[in-house]
Every structure is written in C-alpha cells, then in structure tokens.
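The complex appears here minus one protein chain, its other protein chains still in place.
To keep things simple, chains are lettered A and B as they appear, and every chain counts its residues starting from 1.
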Amino acid sequence: MSPSLLLFIILAAMALAYHLGRKRAIGVAGGLKKINRLHSLPAYYGFYAALWVGLPTLLLLLFWAGLQDHILTALTLAELPAETMANLSEGQLSLLVSDIRNLASGNLMGREPSAEVEVAAAHYLRLQGIANITLWTLVGAMALAGMAWAWQRTTPSFRARNRVESIVMILLILFSSIAILTTLGILLSVLFESIRFFQKVPWTEFLFGTQWSPQIALRAEQVGASGAFGAIPLFTGTLLVSFIAMLLAVPVGLLSAVYLAEYAPRAVRTWAKPVLEILAGIPTVVYGFFAALTVAPFMRGLGESVGLDIASESALAAGLVMGIMIIPFVSSLSEDVINAVPQSLRDGSYALGATQSETIRRVIFPAALPGIVGGVLLAVSRAIGETMIVVMAAGLAANLTANPFESVTTVTVQIVTLLTGDQEFDSAKTLAAFALGLTLFVVTLILNVIALHIVRKYREQYD
Amino acid sequence: MTMIVEASAVKPANLKADHLAQDQSTTTTVGEISSPNPRMVCRDINVWYNNNHAIKHVSLDIGKNEVIAMIGPSGCGKSTFLRCLNRMNDTIPAARVEGSITLDGQEIQDKGIDVVPLRARVGMVFQKPNPFPKSIYENIAYGPRIHGLTNSRAELDELVETSLQRAGLWKEVKDRLDAPGTGLSGGQQQRLCIARTLSVSPEVILMDEPCSALDPIATAIIEDLIDELRQQYTIAIVTHSMQQAARVSQRTAYFHLGDLVEVGTTDDIFNQPKHKLTEDYITGRFG
C-alpha cells in the first residue's frame, strides 16, 4: 500500500469527480439542451469537483508522507526501555533508528539484530499498519466530503468558472514563488548549518586560516588550536584553477566570437557555431574524465620531457579542461554582446577609413566592454562553482601555492569529499561542507548579480 | 529666393502611387549633370539591394569646393547614392553597385581599389549622430591615430583642437575633452562627428541628413559650418529640408524612385524647375 498507489487512486478519483460534477451540472440545468442556463460550461463544474476531491487529499498525502516516519520513529523510541535510551549518544541513536527501520522494511542486515531491535521493529511495523489504515480512511473521507460539497454547490447560478480560475491562479502564483522558495531554502539550509559550524570553529579561523585538514580534527576542542579548518588554501586553489580556465577561455572565446560575428563566411558560421556549442552541452563529468585520463597524463609527460615536475593532479590540467568547457559560454555571450553594438558605430568608424580589425579593436570592443565584462564575470562564477572537473582532476591536498604544476584542492572538491565519505552527524567536518557551500553561494551570487546587472544595463543602453 | 523658401514651406505632401507610375519612364536626367571643375564623376550608377533596383542609371558630377544638395522623397535612393561615393555600401551584404565613379580622375569602383584610403579622402557624416563611446578627445583622435597622421602627442592635441574649432565645437568642449562624447547634446554630438570627419582631412565630405535630428538652432549652426567648410572641402549633402538645400548648396539634384530626375544650380531648381516631378516636389504639390 505504497503512497504512489494512493496517488494513482486519488488521480482516478479526480477523474471520476470531474465526470460526476459535469453530469450533475448538466442535470441541474435540465439536460444538454438547456445548458446555457448554467453560468459556466459544464466542464468547469467538473473541474470544480475534481479540485475539491484532489487538492485536500493530495495535500494530506504530502504531509503524511513527510511526517509519518518522524512520528512513528518517535513513538517507537518512546516504547524502548528508558535505560537503553539514556546510554545512547546521538550517533548510536541514529544507528539504532536505521536498524529498526531496516528490519521493519525487511532489508537484510549484516549482523543479527538484537532482541530489543526486533521488538522495536515489530512495534514500528504495527504502528505503520495503523497509520496506513488511518491514511486511507482519511483520504477516502476527504474525497467523499469534497465531492459532496461540490455536488451540493452545483446550481445553475454557481460561478464555477470563476472559482476554478481563481484556484488555478493561486496555483500559478505558488509555482512562480518556487524560485524564491528555492533561494530561501538554499540560503537557510546552508546558513543554519554554517552557524552551527561557526559555533565550533571561529569564522576568523575559517576565513583566514591557512591550514586545511578536516580529517584529523576529530575532537571538537582540538579544532581551534590546530587550525585545521583554515579555508585559505581552498580559496587560492579555487582561484588558481579558475584563473587558468579563464586564461584559456576568455581569449579563445572572445576571439572566436569576434571571428564568428564579424569575419566568418556564412558557411563557416553555420557549421562552426553549433559544433562549438557542443562543448557547452557536454556533461561536466565527461570533462572530468577527459581531464583526469587524457589531459593530466599528457601534461605530465610533456613536463617530464622538458624537465618540469608536473603533478598528476595538477591545477593546470583541471584549469585547462575547465577552460575548454567555458569557451562556448564566453563565446556565445560575447557574440550576443558584439552583435548588440549598433551598426551606426561601425559605420562611423568605417567612414573614417578604419580597417575591420581597427574598428573591432578600437570601437566595438570598447563599446561592448561592459557586456563582455558581465559575460566574463558569469563565466568566472561558473568556473568557481564547477565541481566534477576538479573533483576528478584536481587533488585533495590543500596546498597553498600559486604554482599551476602542483596539485591544489578547491572549495567544491572539499564539499564533495566532506559529504560523500562516512558522515558523522553534526561533526565539524560535515558542517564545514555547509560553511564552504555558504561561501560558494554568496560569492557566486554576488558575481551573478553584478554580472547580470551589467549585462542588463548594457542591453538597455543599445536597445 | 525668399519666395521659394516660402513656397516650399508648405508641408511636403505625400506621394501618390498612381501619380508616380505615369512618370516611371524617366531615364534621362534634365539639366547639366557635369561640372566644369569636377572632383567626383559618376557615370551610369546602378544599385540593387537583392532584387530591389534602388539607383537607376544615375550620372552626376560633384564639383570642387561646391556644396551639392540631394533632395527627393523618402526612399528615392539619396542615401544609397551618397553611400556609393565612399563605398559604404560595401558594408551591406545585400547591396550591389555598378557603374563608374572617379575621384580626381581615379576610378573608385574597381574591385582592387582600397576602401581605406578612399574613405580617408571621402568622409561621411550620418543622419543620427554616432559618437564612439569614448571621450570627446578620443573621438576626434581616433581617425588620426589609426592612420598615423601625427607623430607626437602635441601634434595630436593640436589636430584635435583645429578639428573641433573648424566644427565650431571647441569653445563649448575645450574644458571637458575627457568627458564622454555620448554625453553631449544632439547638436554638439553631430558637430563632434563632423569634427571627427574633419580630423583626417578628407577632400570630400558626404552628409546624410546631418540636421534631421537637431533643433533649428543647432541646425543653423551646422548650416553656417557647412558654408564655411565649402572653402576647403567638397560637400555632398542629403536633406529633406528644401530651405536647407536652398540655403547651403550651390547645386541641387532631385532624385525620384532611384532616378536622378533633374540637376542644376540651386537657384534654377528652386525658381524654374524644368521637370514636372521636380516642380511638384518643390512646390509641395503631390497630387
């Protein structure tokens, strides 16, 4: 009796309600011939009934699905002997809970469950059964009540269309606000955990410390003293990789944009542009693979042949591949911006006897500069937030260095490492990932806001 | 002369299609197309935009140190013709130009002719002021810089100053040469563009409705300027204002639907037009 089955049943009930509502409307109007007595088309009465059956039940289902586990767990734990509970640390408790749930859902466990767990699991199962029956009954009752309500309200003068439309409008507004909710959710989730992190580790330590080794900081009181959560090496590492990426992407992207916008013959344009844009559609994990298995060894070999010691997880390889990924981004943004420069400026320059490249370099570039800067800032924000390439091709060692041949680590790499290993709940190590996430979010947000603002202002200038 | 100005002060009326159809056959130009002392000589110019025949068999001389005005109803090809004179039509992919145009006896229509020095010799001022998004100084210095006309900063400063003076803008901007050119008023911007053109010392200046975006005072300033510039430059100006044509030009050419209908001294065109179309247009009688 899974929630998805119930979901389907509700959907079916909605379809039925639509049908009944429509029938009823035709009925109260006195047959198909007289439906113009109705305020709205019969279908709207159907929709009205369907909404009354569907919306409350769906909402209930949603809440139930979200809360059932919490409540059942709490009830089960309350049944456990008090002395067992008292001795448990938070970690052990969560282990116990997962044991109970696993056993209850019939999952195989590595070890034999203790008697206590078995009892608890049985209790849990019993509660689950009760909860299920309650849910089904409630859903059924609400659906019937909804239908009855709609049935009773269906009269010729009832403004069904307006009702349905205002409900739809409310839905649309809800949908639109999801964007804001998302931002809020991101902000709150990272902020909340970050605050807990900064209770354990002072934020000055985090922002200005030069030592990053979260793995050895196991004991909380050790943290501040050892300075193991100094994120400076991560910031410099991120900047180094992004810088290398931009060093490749900006000139190549910009020059290809210029070439495609100003010089390229039609045939070249129609072919080269989409092919270049393929680069933008390739998943980053593919770039990561390419960086780790093709570019990095190549760089290493190249370094060896000229006597340079290039690490196999060098910032250079990761940065270059990230640069390749960003080329189409820079190039298409720049092309838009260059195309937005009005023809009259070009004409003015040509009329003075300027060559095409003089016009581009001395008139179009300066005119397009704000837009290009905006685009580059967006690209930087993307480079900073890029994860897979660096996870796969950059290292884990937090070296504080500006040498591109060495291995560095980045903010995103550390977030992934901290959250994909064995997670200790509430440890500074896990929380540190959220602090890094907060930093990342704030920095990219600022970059994006500035960049989007610049680009918008630029567009307005020439519109 | 005053009388004509008054006569044409009547609102230019609209063209009527059937009226035009009757006079479609105008292929020979009325009046003297050649000039005794020509700077530019155009013979049998045809321009197409894709399949749109925008200029039809136009022949016209532009004399040294004269101001020649081009008038005619909207869409008749004045701008197109003007843009032929410094090959600005090259920048429009759809445009195709045929015929012969010489500048001081040298053919400029040939494929092999380099447009860069040509445009340095035949400058152009556009309908809408188009200062570069740079400082006033840099706007003027742009041309000399790309062509390498000056050897030192002092020379460049001087060239900027003389150009601005000739365009009558110096007094107004001499204290804010570093301010952006786009921050000037419309009339000032247009004079800035004229100064920019002057800075590369062209022989011929083409002006495409230079005053259409300006108020009467700014227009008057530019008209005075044109009169002054005539001493040194050859000027071809497109205008929709017949008063303006009468005020600034010595010769006037009347275009109609891609044909050069009539050309003659400005006095003759305005006082005793020979062609009916010209007369209709001058007197504002269109149907």
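The working rule: contacts are C-beta pairs under 8 Å (C-beta built on N, C-alpha and C of every residue); 3 or more make two chains touch, one makes a residue touch a chain.
Definition applied: contacts and distances are computed from a predicted model.
Colleague: Of the options "Cell division protein FtsX", "Phosphate transport system permease protein PstA", "Transcriptional regulator, PadR family" or "Anti-anti-sigma factor", which is the UniProt protein name for the chain that has been left out of view?
Modeller: Answer from the record: the omitted chain is "Phosphate transport system permease protein PstA".
Colleague: Using the touch definition given at the top, which of the shown chains does the missing chain touch?
Modeller: Contacts of the unshown chain, counting the full complex: A, B.
Colleague: Who touches the missing chain here, A:L32, A:A82, A:A115 or A:I180?
Modeller: That would be A:I180, which touches the missing chain.
Colleague: Per the definition of touch given earlier, which of A:A12, A:A78 or A:V285 contacts the omitted chain?
Modeller: From the options A:A12, A:A78 or A:V285, the contact with the absent chain belongs to A:V285.
Colleague: Touch as defined at the start, partner being the missing chain; which of A:G31, A:G66 or A:P81 qualifies?
Modeller: Hidden-chain contact among the options goes to A:G66.
Colleague: At which residues does chain B meet the chain that is not included here?
Modeller: Contacting residues on chain B, toward the hidden partner: 114, 116-117, 120-121, 146-150, 155, 158-159, 162-163, 166, 198-201, 203, 232.
Colleague: List the chain A residues touching the unshown chain?
Modeller: Residues 2, 4, 66, 69-70, 161, 165, 168-169, 171-173, 175-180, 182-183, 185-186, 189-190, 192-193, 251-256, 258-260, 262-264, 268, 272, 275-276, 278-279, 281-286, 288-290, 292-294, 304-305, 307-309, 324, 327-328, 331, 353, 355-358, 360-361, 378, 381-382, 384-388, 391-392, 412, 415-416, 419-420, 433-434, 437, 440-441, 444-445, 448-449, 451-452 of chain A touch the chain absent from view.
The definition used in the following text is that only the chains that are shown with their structure count from here on.
Colleague: Where the centres are mean C-alpha positions, what is the separation of chain A from chain B, in Å?
Modeller: Computed from C-alpha means, the inter-chain centre distance equals 58 Å.
Colleague: Spell out the residues on chain B that touch chain A in their complex, using ranges where they run on.
Modeller: Interface residues on the chain B side: 86, 88, 91, 115-121, 123-124, 126, 128, 130-134, 142-143, 145-147, 193, 196-197, 200.
Colleague: For the complex, which residues does chain A have touching chain B?
Modeller: By the definition above, chain A touches chain B via 342-355, 358, 362-363, 366-367.
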